[in-house]
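In what follows, a single structure is set out as structure tokens and then discussed.
Just one protein chain is left out here, and the rest sit where they should.
Moving on, here comes chain A:
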Amino acid sequence: MKQQQFEAANAPTWRRYRLLLEQLEGDAKSKRPPAQEDPQGFPQLYRAVCGHYALARTRAYSPGLIADLHDLARRGYPHLYRRRPRMLRAALGFMAEDFPRTLRRHALAFWMGMALLFLPMLAMGVATYLDEEIVYSLMDGLQVSNLEEMYDPANRKPGRSHGRQADTDFAMFGFYIMNNVGIGFRSFASGLIFGVGSAVILVFNGLHIGAAAGHLTRLDYGGTFWTFVSGHGPYELTAIAISGAAGLLLGKALLAPGRRTRLAALRTNARDAIVLVGGAALMLLLAAIVEAFWSSGPAPAPVKYGIGLAGWVLVALYLALSGRSRHGA
């Protein structure tokens, strides 16, 4: 078949396809009047155009025609192979199933993250509790006095410096989100530096928290400190460890890719790691809510400790059991 016959025979198909394309592309920008052309026929038309493009190439029709058909196919492709997730349902399913399942699949990375956060924390906590000088190896005098000021039992609102006493809970909520979720994201991303970045951030945060806890307990400010942190601690600390574990997964792909290329391993692990980061970010959101609206509140100490304990049990049960199917998995 000669080119002009071919063009004449298929022009009606191309015209209909072009109309549909304009409709589909227009939808994204402005609300057009309802479809004149039935979009049900789109896949069929698209496949027909793909066939025409392939034919035009093997028959060596003119490059202009080939370019036109390629253009038509290229514009249709993303409309057929588009994923439209239902956001709310996807988010619920994600937290109920995907996130805990993915975490259990990478239990080793998770426990490494927990160890990198909690072991330095414990060691530093004990050390600062026993020796009053050690805290200054990590923080300078100003930081230490800020810390003492924040958890002074005379404060109306524990956990906030004098300058921040007047801030409302909501302002602190904004601050916690920006700060904590930011730390979570960074400890994931820096894992791309062969996992070292994540490890450093985890250890550094562990040391700081441990130093604060040990130092304040030694000063007898423990009453304000521990009641303040008990509420949000379970979610916040676990989530930071999980973010770090996600970073460690990236590092593992680069250091020990197994029987894949480094790039392929990185891609596979990044897919899982981003699930962990997303889950950790939502946990940090919960932690920020608790920290801003509950932790500095006036509830008596036993209640706060009780809520904190319940939080740890809840996190452990959720991560260990949620999303397990009846047949095991």
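Note that a contact is a pair of C-beta atoms (placed from the backbone, for glycine too) under 8 Å apart; a residue touches a chain by one contact, two chains touch by 3 or more; residues count from 1.
In this text, contacts and distances are computed from a predicted model.
Note on the omitted subunit: UniProt lists it as "RDD family protein", one of the names in "Monovalent cation/H+ antiporter subunit E", "Tol-Pal system protein TolB", "RDD family protein" or "Xanthine dehydrogenase family protein molybdopterin-binding subunit". Although one chain is not drawn, the whole complex shows that of A:Tyr17, A:Phe42, A:Tyr61 or A:Phe225 it is A:Tyr61 that touches it.
Between the chain not shown and the residues A:Tyr17, A:Tyr53 or A:Tyr235, the one that touches is A:Tyr53.
Of the listed positions A:Ala8, A:Ala96 or A:Leu130, the one in contact with the omitted chain in the full complex is A:Ala8.
Hidden from this view is one chain, which touches chain A at 2-5, 8, 28, 46-47, 50-51, 53-54, 60-65, 67-68, 70-71, 73-74, 77-78, 81-83, 85, 166-168, 170-175, 177-178, 181-182, 185-186, 188-190, 192-193, 197, 250, 263, 266-267, 270-271, 273-275, 277-278.
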